[in-house]
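Note that one protein chain of the assembly has been removed; the remaining protein chains are unaltered in position.
== chain A ==
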Amino acid sequence: MSEEKFKVKYGKNLEDIKAKTPTVLLPVSFGESSLVLLDIIVSQLEEQSAMNRAHIGYKLVVVIIDESDFDNTKIDIKDHVQKLKEVSGTDLLDKLDIKFKIIKSESYVTSNRLQKIFLTHDFQSFSGKSESDLDLDLKTILLQTSDKSTREDLLNIVRKETILRTAIAENCSVILFGHSMSKLADDVLSLAVKGRGSEISDNLTDGIIEYERSNLHILHPLRDILFSEIKEYSKLCGLSEISLNISEGTTVKKSIKNKTINELIKDYFRSVEVEYPEVISTVVKIGSKMAHPPTQDDFQIKNCILCSNSIYNDPKHWLEQITVHGGAPLELEEEKANLEAYLASVKDKKSDSLIHEADEVVPLCYGCIVNLGTTGQSGFIWPTKRPSKQEILDEYVLTDDEGDED
């Protein structure tokens, strides 16, 4: 955050200054890290505004994703935002022109067309219109899988996309993530465990990314700070009272079988941190050194239809080479009779085979193939295709009229 573009601006030409002042998006999850980052940024802006004849260096938009529609906590987000404003000082926030936006995670679904994606035995992925009426909410969509880790992975996709879309809608050129070093280490390891190793560099590197032909500058200002330090800071500043310790403490009592991949990894780091404190910084450091993987055999880089991440090598080809799908030849008469019984039993089901002629082959990344593998063979309904910038703006205007927070 020490870059020139965030520093105070001087001059009399307001138009010129306005053009030079970037709009910065800060997603707040009400976890300690993002609250602490907001606190620090408000102080910085306050300091900037106190300077003589100076204009503040950047405009802040705080976005809060409202997931109350499908999580069981029934938290009133508006109520919480109000509390947060009071703690930070409502007058001060107004003076610094800080905008708060609450976006329902449901918006990820409504702004898109839902499609059914399915995977054949030989890992080919298809998408097509489902015969049933496709009018599902996010909760129903996530409940298509019973696998908790898959649900968590999908929810992360929704969150990330929602933040990026809000950045476009709010005309922000910078996004600040409040992830602590501990959280980033969790991310590196869990991406590796989910087969998403190629995404580590994008998730960890501070820099410019392209989204729907717009450039977004991603920064992680708390990347060198341990979560334990952030917790202390938040205690000292009285922020812990408004934090919704979303994931803290809830995993301890669960049995291993009931945990998700992220929870297991989080627990792992918390337990080794005591004896090997250097592990967290080591993992983040090596994660930051990673680059995009090279492609093989002239494979054209594609984007996954489900998570929009880049696919560098054909996962279907990789899986086919290590998983054999043929059985051993039949020998006995009895076995042949069994096979016939089986074929007769599936005959009825075959008539409404999953793949229709209109269905098209779609690219799916390895991580999403694994996710889809947990959902059974009846296909998975998901809002595919990213909306264009114009579509995002159109969608956004609607929610604004509906009286969201300003």
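Just so we're on the same page, contacts are C-beta pairs under 8 Å (C-beta built on N, C-alpha and C of every residue); 3 or more make two chains touch, one makes a residue touch a chain; residues count from 1.
Here is the rule we use: contacts and distances are computed from a predicted model.
Engineer: What is the protein name, per UniProt, of the chain that does not appear here: "Translocon-associated protein subunit delta", "Cytoplasmic tRNA 2-thiolation protein 1", "Ribonuclease H2 subunit C" or "RING-type domain-containing protein"?
Structural biologist: Per the UniProt record, the undisplayed chain of the complex is "Cytoplasmic tRNA 2-thiolation protein 1".
Engineer: If I consider the whole complex, including the chain that's not displayed, which of A:99, A:259 or A:302 touches that chain?
Structural biologist: For the chain that is not drawn, the touching residue is A:259.
Engineer: For the full complex, which residue in A:6, A:366 or A:380 touches the chain that was left out?
Structural biologist: If we include the chain that is not displayed, A:366 is the one touching it.
Engineer: Name, in rising order, the residues on chain A that touch the hidden chain in the full complex.
Structural biologist: Against the left-out chain, chain A lists 147, 149, 188-189, 191-198, 200-201, 256-257, 259-261, 264-265, 268, 271-272, 276, 279, 282-283, 285-287, 289-294, 312-313, 315, 318, 321-328, 330, 334-339, 341-343, 345, 366-367, 370, 373-374.
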